[in-house]
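Have a look at the structure that comes next, please.
Only one protein chain is missing from this complex, and each of the others stays in its spot.
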Amino acid sequence: MQRYLVKRILMALVTLFAVSLIIFILSRASGDPRHIYLDDYSTQEDWDQLTITLGLDKPYYQQYGIFIKDALSGDFGQSIKEGRPSMEIILERIPATLQLGLAAFIFSVILGVPLGILSAVKRGSALDIIGKVVALIGQSAPVFWLGLMLMFFFAVKLEWVPPFGKQEVTSIILPAIALGWFYAAANMRLLRSAMLNVLDSEFVRLARAKGVSNNAVIWKHSLRNALIPVLTFAGVTLGGLVTGSVVVETVFAWPGLGRLAIEALLGNDYPLMQAVIIAFTLMYVLAALFVDIMYAYIDPRIRYA
Amino acid sequence: MAEATGRLTAAPIPVPVRIARRAWRLRRLPLIPIFVLIIFVISGLGANWIAPHNPERGDIRARNVPPAWMEGGSTKYLLGSDHLGRDVLSRVIFGARISLAVVVVTLALGGIVGVSAGLVAGFYGGWRDEVIMRIVDIKLAIPTILLALVLILALGQSFLIIVVILAIAVWPRFARNIRGEVLQLKTMDYVALAKVAGASTPRILIMHILPGVVNTLIILATLEVGIVILLESTLSFLGAGVPPPTPAWGSMVADGRDRLAVAWWISTMPGLAIMAVVLSMNLFGDWLRDKLDPRLRQLE
Amino acid sequence: MINGTQATDQPILEVKDLRTYFQTRWGTVKAVDGVSFDLHRGETLGLVGESGSGKSVTMLSLMQLIPIPPGRIVSGEILLDGENLLELTEDQMSKVRGSQIALIIQDPMTSLNPVFSIGNQVMEAIKIHQDIPRKSVWEKALDVLRKVNIPAAETRMRDYPHQMSGGMRQRVVGAISISCQPSVLIADEPTTSLDVTIQAQYLKLLKELQRESNLGLIFITHDFGIVAKMCDKVAVMYAGKIVEQGTVRDIFNHPSHPYTEALLASVPKLEEDVDRLYSIEGQPPALHDLPPGCPFAPRCPYVMEQCREEYPPVFQVDEAHSAACWRLA
Partner (left out) sequence: MTTSAGQTPPSSSPSSERPGQNGSEPTVLLEARDLKKWFPVTKGVLISRTTGWIKAVDGLSFQIRTGETLGIVGESGCGKSTTAKMLLMLEEPTEGSILYQGQDIHLSGPEQRREYRKSVQAVFQDPWSSLNPRMRVKDLIAEPMVINWSLPRQEIRERVEKLLSDVGLMAYHGNLYPHEFSGGQRQRLAIARALSLNPKLIVLDEPVSALDVSIRAQIMNLLKDLQQEYNVSYLLIAHHLATVRYMCDWVAVMYLGQIVEYAPVRELYENPSHPYTKALMSAALPSHPDIEQEEMILTGEVPSPLNPPAGCRFHPRCPFVMDRCSVDIPVVTEISPGHHVSCHLY
């Protein structure tokens, strides 16, 4: 267990390191950063001043060291567009993204998990067919289009909820569904096939043979085993929720990190972009670590490895 | 249970029986998805000849014309026209071309890298495996879209960059699944027996390992087609796709997003096209998987 | 008379003309086709057959654990202490399972749930069938684990299956199956994946448990060695039917069905040099594609015209010895 956790934490650190390295390399590959900050009216003095501030006179490995040192103290440089520290902007946007991600995650679980279990237990029933349709739409419809269609029907035509923004509590419903659907579908499919496998296993047969009732076989003996692959996928889900949030936040004008990434892209705001990516990666790594711990909790084979 | 035992009798299986068996295996062919996919490929290859209008030149007098079956629609614009008076149908047909090109190049690139990495990691193991799998883990930890955005921001926007980004997105899945498959194949007794018979490492890889991963590879490739199309259209929706004016499905959806209330078809039609192709590919992939290797049903 | 254990007059388990069919894409597979036998308390019946002979489906039918569909128990009676199990509802049957009739499955590595502790899994069986306080459930579980000779049972209760060896796991499965004092225990090749010395330990344990609570034991196996060591009675299955039935000495001394005879002659012996083993030609038949008449006819050295046309009825060889072969007519 300890060894497992140490390995996971090390892995998380390596990931963060790799991301920082990629960002650093790209920041140098994309051209001289001095051009980003200075305009045509800058003087040679400004130029030299900036060279020293950014440490561009030093060798690359030292520049990277400075980059890391700054990053660790929360300094990702000034946003070009807004002219204030990127970190400040990020902190303003994080809550909205976390709310949306959480809502989408909850949606994907409450839709996907029961549907997955029931469609495995009652194969060929109406529920199974509904599950199939949900899964097929979720895996085939592009998130941005699904979002637009939801917006068109439920906000524009029916006017049940606001079409975009984050003014009202109900605003979160449509983006959460658009974002969560794909994962609801994936959870459902995974859980269904895992359940079918488990229900066919020897230990379920033995459980039945000792007189365990049908319900207990499904909810106690099978579900916990079937959740293992679902949980494995949850790690990927979290990464996907991040990716998806960029799209969904753009569609619904949701004031979160994802939308910020697009703003940075359109504004050619590299310092802001790198901060956004570090923030996203950090969120992902922490969430994945959490999933790994959950994993150990559910599967004793990992806990006592 | 007793499937394999006792089937072989003294006489060879007659040819008609074999043909009949093969036909039996092909039953329940997913006809509609295959039909959709054929249309997709034909549109992609022959957009110039099929599309009724020029996709990039609009008629200012015919803006926001609804689809033919609606009031005010015209058979001239079967799926309506957009805010610049361009024919939506023609643009959808031309959009297939981008998607098709991106899919083919991405899968070739990502597939080759992923399969080689998976083969090396699985077959040789040791530090090579460790290094490759750690890179895969790191790649999976970085959200694709963000990586794409930062790369585009740093390196600019072009077909090549888009394809490279998408290939970076797909190769880890190839690597991981192929590696898993190779790890299993490697423990098969027939690999050890080939060594005993004196087979060289290249011979073992080519004769005994590669043929074993072909099914997995085909199934993976069909599943990845959908993923690549979705990613590509997402990028172009965000304005980070193959640069305009070439019409891509994603950017067409983006074009119509502010006009949903007045001309819903501008966004809806290309979206439907994406969904139809991805859905068909997924259904076809599922069918293929059941036929080739039911064991792989859990492949994501 | 039989290996020192007492057999009472009234059989504890009586199976009459049991038929279990499966619908497959090749058509109806008659996995169990008219199987009848009985079992007394304290007695051990060996159900012998090769893969696909229907012995495992017979076992699952007794427990009513056949996957439905594609399986279906078409006809027959399973009388446990006079009560027909096939007339019970699923709820009633689940009360019978584990408490009156218990099961040990072949593979100890997969037959325990990997995510629950050993103690948890033993206690579950007790909790289901007995209404006793929590504390005594724990005590009782500990008791049965000790009974199957698990060393340091108290600490083992908290362990998970993957922390145990195959032999130990199989003991845990044994503990679960006897935890509620069943009257019939079905063991489906419980030792095939165990090493020889571990197998010997386990077989001895089963014998002791049987003697202690006067169990009726059904041993499903393909190995005549286990039959020779463990069983009082034998039923030999081939292609879904019992082809020969009798006491263990009847079968070993005067095998009356050519299949039994051939099987016995084809097994090498530990105690003596055998110059050449008898070898049965051909393969066991596929159940979906049975020849008309006797299914063993294509491999039988004594085959007659009649054998290929009509399935033989069961002939009584001796008081408790019967076989289905035209040679006995």
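Order of writing sets the chain letters: A, B and C. Residues in each chain are counted from 1.
Criterion: contacts are C-beta pairs under 8 Å (C-beta built on N, C-alpha and C of every residue); 3 or more make two chains touch, one makes a residue touch a chain.
Everything quoted here is computed from the prediction, not taken from an experiment.
Checked against the full complex, the candidates C:26, C:278 or C:302 give a single residue touching the omitted chain, namely C:278. Touch with the chain that is not drawn comes from one residue among C:177, C:199, C:245 or C:322, which is C:199. For the chain left out of this panel, the touching residue among C:263, C:287 or C:324 is C:263. Contacts to the hidden chain, counted on chain C, fall at residues 50-51, 165, 167-168, 195-201, 204, 222-229, 231, 248-249, 252, 262-263, 266-271, 273-274, 276-281, 283-284, 299.
Seen from chain B, the chain kept out of the figure touches residues 4-8, 10, 12-13, 188-190, 192-199, 203, 207-208, 211-212.
Here is the rule we go by: only the chains that are shown with their structure count from here on.
Inter-chain centre distance (chain B to chain C, centres taken as mean C-alpha positions): 51 Å. Distance between chain A and chain B, defined via averaged C-alpha coordinates, is recorded as 23 Å.
Those residues of chain B that touch chain A in the complex are listed here as 134, 137-138, 140-147, 149-155, 226, 230, 233-234, 237-240, 250, 253-254, 257, 260-261, 264, 267-268, 271, 274-275, 278-279, 282-283, 297-298, 300.
Every residue of chain C that touches chain A in the complex is listed here, in rising order: 63, 65, 90-91, 94-99, 102-103, 105-107, 110-117, 124-125, 128-129, 160, 162-163, 173, 176-177.
Chain contact summary for the complex, chain A toward chain C: residues 201-214, 221, 224-225, 298-301, 304.
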